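All protein chains but one are shown at their positions in the complex.
And then chain A:
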């Protein structure tokens, strides 16, 4: 039997080596980040390849959409756009007022930051963590720690980037914390993920703190990672149990974390200087006034989530 002679080192030795190597990786977790990044750049074509079946399904759904479906969808979008542009008109007024007031106070004025729409790639992630993969990487300028939002609220932050893809840690992951404040009374807290996709909690909040169910939590801008004013979650329950030293506060993330498809990557420090493309208003019969068009073209790149918070500032 050949194998007996080619037998090299023993299994025990190999296992010990593997265990030692694993422990080294655990301990040096942060230092091996560059290696991990280059490995993941090399392997990212695999992710694109694995994404192909899902992308094909999407494509066929688009290609097979009937005229009736498209016109129905178009109608809904038209209505939505009308509502949004009405809101934008009010927002524009508030914004100017805010700029004037801030000028009076001598406070810096919030600039519109650069944003890029990214698509969530359908690839498997560690089942014990809450992660998604986006189809943008260092080539677009994505960086570790970058905030990610969707139409309704904060999604999470980038924790790993390579050439073509990046990985986002969702706000619901148990290792994620985000500084928030309550819009009603500006109480500050830190919202920690629980590992449950539709639940985050506020830890170490004194029982006397004024937080009630239904309160809206927005980013406070403290911690210098997330820009101020993006909605994060809504408080679902507040329990003040005598046996506990702190109030137990659960909140539900506003972003639809379980079915996100498109998200916005934000560069808070970079001003938005991409030429604003006005939405072709000629085709849109619902917009008639000149002022509405101006507002439309001026704010075309603004997210709805930002428009809900006129007092956004840096």
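FYI, a residue touches a chain if its C-beta (ideal position, glycine included) is under 8 Å from a C-beta of that chain, and two chains touch if they have at least 3 such contacts; residues count from 1.
As a working rule, contacts and distances are computed from a predicted model.
K.L.:
I want to check something: the complex is missing a chain, and I'd like its UniProt protein name from "ABC transporter permease", "Response regulator receiver domain-containing protein", "3-isopropylmalate dehydratase small subunit" or "Rod shape-determining protein MreD".
P.N.:
Protein name of the absent chain (UniProt record): "Rod shape-determining protein MreD".
K.L.:
Among A:50, A:116 or A:222, which residue is in contact with the omitted chain in the full complex?
P.N.:
Only one listed residue reaches the unshown chain, and that is A:50.
K.L.:
In the complete assembly, which of A:17, A:61 or A:239 touches the absent chain?
P.N.:
Touching the chain that is not displayed is residue A:17.
K.L.:
Could you tell me which of A:87, A:114, A:129 or A:240 touches the chain that is not displayed?
P.N.:
Of all options in A:87, A:114, A:129 or A:240, contact with the hidden chain holds for A:129.
K.L.:
Give me the chain A residues in contact with the hidden chain, please.
P.N.:
3, 6-8, 11, 14-15, 17-19, 21-26, 29, 32, 36, 39-40, 43, 46-47, 49-51, 53-54, 122-129, 131, 133, 159-160, 167, 174-175, 195-196
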